[in-house]
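All protein chains but one are shown in place.
Letters A, B and C name the chains as they come in the text, with residue numbers starting at 1 for each one.
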Amino acid sequence: MRKVAIMGVGMTKFGPTEKSQVELFAEAAMEAINASNIKTKDVQALFLGNGLGDFEEGQLNLAGFCANELGLPPETTAMRFEGACASASVAIRNAFLLVASGAYDIVVAGGTERAFSMGTSLATRTFAMGTDSKYEEFSGLTFPGVFAMLAHLYANKYNIPLPKLKERMAMVAVKNHKNGAKNPLAQFQKEITVETVLKGFVVADPLQLFDCCPFSDGGAAVVITTDEIAKKHVEKPVYILGAGQGSAGSLCRQKDYTIMPSRIASAKQAYKMAGVGPKDINMAEVHDCFTIAEIVLLENLGFYDFGTASEAVEKGETEIGGKIAINPSGGLKAKGHPVGATGAAQVYEIVKQLRGECGARQVENAKIGMTDTLGGDAGTIVNLILGIQK
Amino acid sequence: MRKVCVAGVGMTKFGKSEKSSIEMFAEAAMEAIIGSNIKPSDIQCLYLGNVFGDFEEGQALMAPYAAREIGLSVGTPSLRFEGACASASMAIRDAFVAVAGGFYDVVLAGGTERELAMGTPLATRTFNMATEQYYEGMTGLTFPGVFAILSRLYSKKYGIPLSKLKERMAMVAVKNHKNGAKNPLAQFRKEITVEEVLSGPMIAEPLQLLDCCPFTDGAAAIIITTEEKAKKMVEKPVYILGVGQGSGAPLYRQKDFTLIESRVAAAKTAYAMAGIEPKDIDVAEVHDCFTTAEIVATECLGFFDFGTASEAVEKGETQIGGRIPINPSGGLKSKGHPIGATGAAQAYEIVKQVRGEFVERGTQVEGAKIGLTDTLGGDSGVICNIIYGIKG
Amino acid sequence: MYKLTYKQYFEALKEGKLLGLKCNDCGSYTAPPKLCCDKCGSTNNEVVTLSGKGVIKTFTVIRVAPEGYDAPYIVAMAELEEGPWLMGNIANVDPDKAKMDNIIGKKVTVGAKVLPKMNYTPDEGVTPAFIIAE
Partner (left out) sequence: MVTYKLPHKEFNEALKSGKLMGFKCNSCGAYTCPPKINCNECASMDMEVVEFKGRAEIKSYTIIRVSPEGFESEVPYIVALAQLEEGPNLVGNLVGVDPDKVTDEIIGIKVKIGWKPAPPEVKYCGPIGKDGKIKPEMVAITFSLM
């Protein structure tokens, strides 16, 4: 297997936009291509994550259109991947795999989504399509509902009184908004307080409005290549040290999903390939679609023992400057969550952090970063480990 | 690069199904797994083609559910590919690349789709989503419309009177129905005549009902593995000799799309990798979503000179027993077109053809050793070509 | 190849019968049905009628509903006596009075709720309805 590196990265501002998904992706991809000091004709393949382009814009087959939009030649391989909210991470992992195995030398990978304009009712319905349509859909389950049930399960299992857990969940939102306020590309650039969170209207008991990430529009892209080519084009290549991906079935089959076997399997693959453990990770961009989601995943990724992560949040261990900086970009919560693009935006942040380009939200001395992206109710999980040294 | 083979293949009956997309795929996949003499736990990755799970069944994120349905482990990556009608071929091609590159040894690839429950207006609308939406979608362009425009361009460019071209297009439908009538898994198993095609209701002028393939439910799957492993699994491994994939522009940017650049590029890549030429192909399953599509495809693939394929159809050169048999399965036209599964069903046919398994059915292409699949997504946004062959 | 498809499973549920699979290799139960045993992957399963009794493990009250649904309503998961978990609605509790201590751990029986066919679904919708024992 060849060593794989990221050269340029690109990302649009997240939040409501009047641009199309193709336009959003093209802007991000051109930024990544320009930053890589290459030309569009150097790109051999385009791997695109997109969740719901059909409902959002009536647009399928997006990858081919994006390839043409960028002016890639007709022999370019262009593929759309859908793994719900993990779509871009699935695309990036696939790009890593095919560059590592020698099939391609230069690949653009990323994602795009325009979820905001659907409106809450249709967006809630279509997002819920990431859950099982035969055995769960007709209960009227929503994604806030999936994580609301997880919060009750967690509180009950670890005997943490619900008001206490809710306060700590609110602290996750407060931290991520604090980071997002320093990110010029974030959808929300405004700090909030625990009170703000606990005053919001209830979306799905016990989750309130500020426990939930927003619907967003946005695009993000990265250029993936070999160690050798990267060194010729950019000063600070960032290496993909490890990658993992897992698959789970319907929520009811996962039973007690405070422990997600697909996430544990995925993280294990990534750690093993990178030859590192959870304690070696300096910072992580993780899938905080809901506040409780961030708490549970920190345990599944091995950063904290099961049942202890909410306390660590309270102690400030996950802040920038804490034991392990979680979501320095603001996360899905404040930066925004254009589902098909999210994984690429996570990689964008880690690459910029490792290069020391994050200004006010810079994590000092970061050498190894990790991304964690969840699709559906843990149906797809992708983990990537990135480092500045091979 | 390692040599890559197909071991087992599986496919459901095409047509109306009461089963879910995942259930159909699981059936096809288990047939392929059993046919490969392996267990689900031997599979390292799932590559799944699916287009409209969301509109059809309210189901996104199809791949992991399919993976777990057939009992693959939680550590098995599962990827859904969407490239409109070429989705399964993309999945197969990507699986080939991953096995050839040494990343995986045994993978499951295929596709599934359940269209019929949508009804014609919603199905027509959602299919139309594979054309570009901002600058052409709002004209109400449909897929029959795309190939209707193509038919007129073709007629004009090569000076073939439309009535003559339409008769030859009808012969494509007649041939594919003749083949499909012998295929127990086909949606339509009834022969038709040129007169029936020409008296059908008009869908998008000049295309009539029987110029168009149907909406279909169905699934297909294949096991892709290394040469070494395949030899241990099955008696007759089928080699993937070459693959190619191209990306096309929106229709308005393609200008003269009787010559589909992305298809020419994809086929060239596949031929070069296989080290062969169009004349070496013994049998092909091509993307006959509309009768005129088959004519144009066989020219872009190099089987016939540009402008001459419709005449070749008239002479019977694309029949079983002809110079280059096209769509012995019945093609999309008669076998059916569950779009996310189509490429895998083409692979199923070609693998069985080069293994010589269709003698009893009466559709065996005699002496077939090398076969090609051609799958088109959208108005040629994606083209995938794969060449399969058997040793000896 | 399927012993029990989703369609057959829901037809039975509407008749008041909760069906599942019992694995002849490892003895565990799978419900809702799959092609293979959810635990060991074996396809050597037989269709059995389950007790239809379970215990609520977790729940939520949906207050922002998807297109086609009217909030509020309770979504919950119950662990069946035979082992599998099911997702459904709780039918006999006022959503505004649902709290952890009066829901989690409660014994339920499993019934069925039928929804008319909506957009983007091939059939009518059927979902388990949990009834908390008095």
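Simple rule for what comes next: a contact is a pair of C-beta atoms (placed from the backbone, for glycine too) under 8 Å apart; a residue touches a chain by one contact, two chains touch by 3 or more.
Being a predicted model, the structure only gives us computed values, none of them experimental.
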Interface partners of the hidden chain - shown chains only, full complex considered: A, B
Full-complex contact with the absent chain, from B:L122, B:A181, B:L198 or B:I276: B:L122
Selected residue (touches chain absent from view) among B:S21, B:Q44, B:T142 or B:S262: B:T142
Of B:R152, B:K231 or B:K268, the one touching the omitted chain in the full complex: B:R152
Residue of A:A5, A:M118 or A:A270 touching the missing chain in the full complex: A:M118
Interface with the undisplayed chain - residues on chain A: 10, 12-13, 18-20, 23, 26-28, 30-31, 34, 39-41, 54-58, 68-72, 117-119, 122
Sites on chain B contacted by the missing partner chain, in the whole complex: 120-122, 124-125, 127-129, 133-142, 144-145, 148-150, 152-153, 156, 162, 201-207, 249, 251-255
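Note that only the chains that are shown with their structure count from here on.
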Chain contact topology (line, ring, star, complete or other): complete
Whole-Å separation of chain centres (CA-atom averages), chain A against chain C: 31
Junction residues of chain C, two or more chains touched: 6, 34, 120-121
Overlap residues in chain B, where contacts from two or more other chains coincide: 20, 54-55, 57-58, 68-69
Sites on chain C touched by chain A in the complex: 6, 32, 34, 38, 57-69, 73, 75-77, 79, 84-89, 98, 100, 104, 113, 115, 120-121, 125-128
Complex interface listing, chain C residues touching chain B: 1-2, 5-7, 34-37, 40-41, 43, 120-123
Of chain B, residues touching chain A in the complex: 1, 20, 22, 46, 51-55, 57-65, 67-69, 72-84, 90, 93-94, 97-98, 100-103, 125-126, 128-130, 132-134, 137, 244-250, 253, 261-262, 264-266, 268-269, 377-378, 381-382
